[in-house]
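A single protein chain has been removed from this complex, and every other one stays in its place.
On to chain A.
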């Protein structure tokens, strides 16, 4: 029965990635290579972030919210953005349209994030006899993270790959990208500074991811109109 629960949480955590890949035209254009490359770039980014965090961050005894440490963590979080930039622009992709490129990169990024952060706790914890809601909430968080990663990739591709953008939309694009990039800091502030519990934080993440996805979809289609 407990392997059953592990299986359930696993399909909640990793299922949407597979569904996204097969449902959208990504599977038709065989963009798997792009996703894999994006996942590897994420791995490299994670290692660089690990090194920076270990070097510059001090471990605090209490679980409170230290603004200086959080700002430092946010700055290090921008390495994520740099990694995404690298994946979007520097990697050589096969001839796929920009539309699909950002989706593939976002998908690979989110999948690597889920595997690295959520597979280990799931394997170790969800198979035991003891039942907690944590793993289901973690799966929901993975879903929200998928949406956020794809939104960030979309905004990133708008910023770096699209040359002709309507002037009025540029600050909005940068603002949204900034919000999405600093999402980890916002959630950690909510958890530690305001003392929200895990279900509330996950709910907030889901809501903001949907909002951000909608906004970036609108921005993307707005930017696409002139060229079309």
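As a convention for this text, a residue touches a chain if its C-beta (ideal position, glycine included) is under 8 Å from a C-beta of that chain, and two chains touch if they have at least 3 such contacts; residues count from 1.
Here is the rule we go by: contacts and distances are computed from a predicted model.
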Quiz item: From the names "Calcium homeostasis modulator protein 3", "Pleckstrin homology domain-containing family J member 1", "Nicalin" or "Sec1 family domain-containing protein 1", which one matches the UniProt record for the unseen chain?
Solution: "Nicalin"
Quiz prompt | Selected residue (touches chain absent from view) among A:15, A:33 or A:203 | solution = A:15
Practice problem: With the full complex in mind, choose from A:33, A:77, A:125 or A:184 the residue touching the hidden chain. | Solution: A:125
Practice problem: Extract the touching residues of chain A with respect to the undisplayed chain. | Solution: 1, 4-5, 8, 11-12, 15-16, 19-20, 22-25, 50-51, 54-56, 120, 123-125, 127-131, 136
